[in-house]
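Step one of this worksheet: look at the structure below.
Removed from the display is one protein chain of the complex; every other protein chain stays in position.
To keep things simple, chains are lettered A, B and C as they appear, and every chain counts its residues starting from 1.
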Amino acid sequence: MAHHLQQMLATHPSPAANVNQEALLRCIEACFECAQTCTSCADACLGEQNLQMLVRCIRLNLGCADICGTTGRALTRQTEPDWTLLKQQVQACAEACRACGAECEKHAHHHDHCRVCAEACRMCEQACRQLLAA
Amino acid sequence: MAHHLQQMLATHPSPAANVNQEALLRCIEACFECAQTCTSCADACLGEQNLQMLVRCIRLNLGCADICGTTGRALTRQTEPDWTLLKQQVQACAEACRACGAECEKHAHHHDHCRVCAEACRMCEQACRQLLAA
Amino acid sequence: MAHHLQQMLATHPSPAANVNQEALLRCIEACFECAQTCTSCADACLGEQNLQMLVRCIRLNLGCADICGTTGRALTRQTEPDWTLLKQQVQACAEACRACGAECEKHAHHHDHCRVCAEACRMCEQACRQLLAA
Partner (left out) sequence: MAHHLQQMLATHPSPAANVNQEALLRCIEACFECAQTCTSCADACLGEQNLQMLVRCIRLNLGCADICGTTGRALTRQTEPDWTLLKQQVQACAEACRACGAECEKHAHHHDHCRVCAEACRMCEQACRQLLAA
């Protein structure tokens, strides 16, 4: 994704001012990647034997996937941005990733997909916080 | 929508505790309705002659539609809810509706779809704030 | 939803020609409603005791919710429509609703949320087929 994304940011007629473009690129990419990974983890959990223990994980995966997708798209829209609103959305996304990553971490030793998903959630949470700090 | 939505909330095996069910129902319904209306207003604006004046309106419509959809789905998920996260999402949604409704209001005298959309945004903002207060 | 939706269709600057507006309105409304109901049924199923028996139901609910949302938004966009593409999307949506409704129906006697969801799926499938026939 990074290749096209970098080109799209570079060719935008009115790039967001006062924003670290590197942090923005990393956050958009992490959001789309985390949306995919959480959708996948929810589905993989549904295929496991100890399904009952994974209910909270599935639930957080579904919410996190949704918020990451919306946040990735919101950050992609650079024409007439409303930064107060964007910050709230990025903060909500960081919080969703933190909660989902912590739950996935609990199942990481039993399920490799939860281990990978916990990693994707941590990376996205970090990318969100670095964008907020930039 | 209200009919099926009410039945779904009533038949849920673990309904969200400590939440005003009436305020929840109104907020979910308003979110889905506002998502549809904003998608429609962005599209109607694209069909207008004075398109250049409507860029900010289209931009806010697209973002608001996306956030309202995600918020409506997040509130729909009542199993293992994380209220800290949900509150952040509902606040972001209220802020998106406020910004989009204010912009649509500016074009309400020239475009009826903006007048209707401003109304849907205000109703959704209000429903979000009432849920946060409940 | 019907109230704002009807007004948005009526105030659009370039309404879709050669389309039965009544069938279009019903289909958009049914798509958004089914998206909400399927999201809710997946979540309610996650709260049930006999979770293992509901895996296929949850799986179809998640896919149906997603397709219904995308189809409802696609039909909402009336500027420069591509009917070949829209028809394919509405057919895929009808098929998703048929499959999800049939699975929900199997659990309707044990779970009221599956009964309500089966009804929403059937209504949406029917609205899709009536739009395709109109």
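Basically, contacts are C-beta pairs under 8 Å (C-beta built on N, C-alpha and C of every residue); 3 or more make two chains touch, one makes a residue touch a chain.
Since the structure is predicted, the reported quantities are computational estimates derived from the model, not experimental observations.
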Need the list of shown chains touched by the one chain that isn't shown. A, B, C
Among C:Gln6, C:Asn20, C:Gln89 or C:Gln130, exactly one should touch the missing chain; which is it? C:Gln89
What residue numbers in chain A mark contact with the hidden partner chain? 1, 4-5, 7-9, 11-14, 28-29, 32-33, 35-37, 39-41, 43-44, 46-48, 65, 69, 72-73, 76-79, 111-113, 116-117, 119-120
Which parts of chain B face the unshown chain closely enough to count as touching? 42-43, 46-47, 51-52, 55, 58-59, 62
Missing-chain contacts on chain C, rising order, are 55-56, 59-60, 62-63, 66-67, 69-70, 73-74, 77, 79-80, 82, 84-85, 88-89, 91-92, 95-96, 99
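Keep in mind that, in the parts below, only the chains that are shown with their structure count from here on.
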Specify the chain pair with the maximum number of C-beta contact pairs. B-C
Chain A to chain C: how many Å between their CA centres? 27
Taking each chain's mean CA coordinate, chain A and chain B are separated, in whole Å, by 22
Can you list the chain C residues in contact with two or more other chains? 43, 46-47
